[in-house]
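Here the complex is missing a single protein chain, while all its other protein chains stay put.
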Amino acid sequence: MDKVLVSPQEAVKDIQDGSTIMFGGFGVAGIPFALIKALYEKGTKGITAITNSPGGRLEDFDLSILFRKRQISKVIASYPVYAGKINAFEELYQKSEVELEVVPQGTFAERIRAGGAGIPGFYTPTGVGAVAGEGKEKRIFDDREYLLERALRADFALIKAYKADRMGNLIYRMTARNFNPVMATAAAVTIAEVDEIVEVGELDPESVVTPGIYVSRIVKGEKYDVGFK
Amino acid sequence: MDKVLVSPQEAVKDIQDGSTIMFGGFGVAGIPFALIKALYEKGTKGITAITNSPGGRLEDFDLSILFRKRQISKVIASYPVYAGKINAFEELYQKSEVELEVVPQGTFAERIRAGGAGIPGFYTPTGVGAVAGEGKEKRIFDDREYLLERALRADFALIKAYKADRMGNLIYRMTARNFNPVMATAAAVTIAEVDEIVEVGELDPESVVTPGIYVSRIVKGEKYDVGFK
Amino acid sequence: MSGLSRELIALRAARELQSGQYVNLGIGLPTLVSNFITDEMGVVLHSENGALGFGRIADEGEMDIDLVNASSQPLTLKPGAAFFDSATAFAMIRSGRIDVTVLGAYQVSENGDLANWMAPGRKAGSIGGSMDLVSGTRRVIVVMEHTTRFGELKIVTRCTCPLTGYGVVNTIVTNLAVIEVTPEGLLLREVAPSVTAEDVQAVTEPRLLLADDLREMQL
Partner (left out) sequence: MSGLSRELIALRAARELQSGQYVNLGIGLPTLVSNFITDEMGVVLHSENGALGFGRIADEGEMDIDLVNASSQPLTLKPGAAFFDSATAFAMIRSGRIDVTVLGAYQVSENGDLANWMAPGRKAGSIGGSMDLVSGTRRVIVVMEHTTRFGELKIVTRCTCPLTGYGVVNTIVTNLAVIEVTPEGLLLREVAPSVTAEDVQAVTEPRLLLADDLREMQL
């Protein structure tokens, strides 16, 4: 069972127009730069992107490059825009060239977790009485009001991990973990970009964060100098 | 922030009659033997026990000792009885001296996970059309039928881990992990029995399974020769 | 006409597994299947108490109370294993990540209903992981003795024990036969050595369909 592919290009070659794709990462950490670049080169269009923050902090490397090429038609996100800066997403959004569903971050994470756990819907207290609760089905349990939220799933999850073994077991590095492990569980095909590929048996079974059962394809990314400072 | 107590007796001394208690462990692995013994000695009665399997495989050490002393009045469990053997729970159950709610194991785990995640209820496909679904509220999402299940929480969780640091960060050992990490999240007071207590900073932050935020009290257990073979 | 030993039932069930599959083995007879999965098969075993990648049952000297399967039998590990908690173990099951589960049964009905958690006449039963497994797994293989030790039929027209799931069983492997559950009914695909189709029908309540390529099991 060897899930390692030779290149990011090979890993994304069957991602068709109109696909729903989860992209891991949060701010600057844990973003699959090589897979995003490969998808940019392939030119897949009409993407529904499920991602916490649709780029802008590292705009030559993150999802901004897909927005500039108009590859994304809808975004489901928690943190789409930044204070004091217009990102590539917002430029399109102001022109109504991309749709947006903005979701509280905990609800966003839990909807993805539910999608990967075979749970079609759940109730949460978050967003009751706020704009996030408008139009949502409400229900009272033990005298408190909750909103019904639905699971999120995707055709593909493009995630970033630190190390993989050839069976797809993954570990992450510090806060680059963020949404990557939950997204890994919630897509039909999960593609992991990693800094290092090790042989089966080299990862400690106690410390594996994403078991290989969730991972379909593994590629080694390049080291990017994204100019973080 | 030092959560280490000197003895199992001190750790359970405020567990009142009528408490709802989660007990970690599955079969023979990951059972908090020292905490169970301390609770036996304290004599707390009228306990509602939430546990995957209410003992019997190691009957001089597991929950069997609490059933023999009639300390438990209700059990919520997934695997209460064994083939070919009557355990201490079933002896009482046959005499109607203890109540039982039997739950599919995945639903049991997910109800506890929901209890620890601020989710009051969720939908699951498990049990539809089977006896576990009788009397439950049903709902259709995308043409498939699901059951509404409610979260489980407890006053106390008595769990077993391998190592703790003094802030309550925990790691486990192999399949002794089982229900312990989810139960740790779902109780007002979580008490962890561990094989070894280490100083703060000695556990790898990447490998911590239960962050200390979930753990109120830590005690070192004895080594038990339970005669496993 | 006793047919296969328990070990040979497990061996025959193991032959149903394919490279790349993630497989869960239920409590009891199904756990024996792990002894017949070779490294070359490329099958990864899942245990609902929180492990992927375990191997055969451990020998006397290898036993560790912290490394057991859902039946509390001591396990061995293979390279590439991973541990996780029970909620994660069932998240994998419910979301359809387990390709095959091998389960025991009290009864299986003509349309694939499974009853395996409440023994006839007992006041309490243990559901364990089986309801989640039949609900979430792509293929359900039942392994069991064809009848009870008192000779009662276990492959029946309609289950009398409480159900674990309805219409969930795909394949039945017993000491006498391999039977496929099809929309048309139960299809007899293989018989054990020195067992005939008539022998199998005699201890099976519903009418069996005979496969065009009905043959003797290769063990």
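Structural remarks
The first chain written gets the first letter, and so on, giving A, B and C; residue counts start at 1 in each chain.
Assume a residue touches a chain if its C-beta (ideal position, glycine included) is under 8 Å from a C-beta of that chain, and two chains touch if they have at least 3 such contacts.
Everything numeric in this text was worked out from a predicted model, so none of it was measured.
Judged over the whole assembly, touch between the missing chain and the shown ones holds for A, B.
Although one chain is not drawn, the whole complex shows that of A:K3, A:K37 or A:R113 it is A:R113 that touches it.
Checked against the hidden chain, the listed residues A:F23, A:F67, A:Y93 or A:Y214 yield one contact partner: A:Y93. By the touch rule set out above, subunit B reaches the unshown chain at residues 1, 115-119, 165, 167, 169, 185, 200-201, 203, 205-206, 208, 211-214. Touch with the hidden chain on the side of subunit A covers residues 26-30, 52-53, 57, 78-83, 90, 93-94, 100, 102-107, 109-110, 112-113, 124-132, 172-182, 209, 226, 228-229.
Methods note: only the chains that are shown with their structure count from here on.
If you average the CA atoms of subunit B and of subunit C, the two centres end up 28 Å from each other. Looking at subunit B, one finds that residues 110, 124-125, 172-174 touch two or more other chains. Across the assembly, subunit C contributes 51, 83-84, 87, 90-91, 93-94, 136 as residues in contact with two or more other chains.
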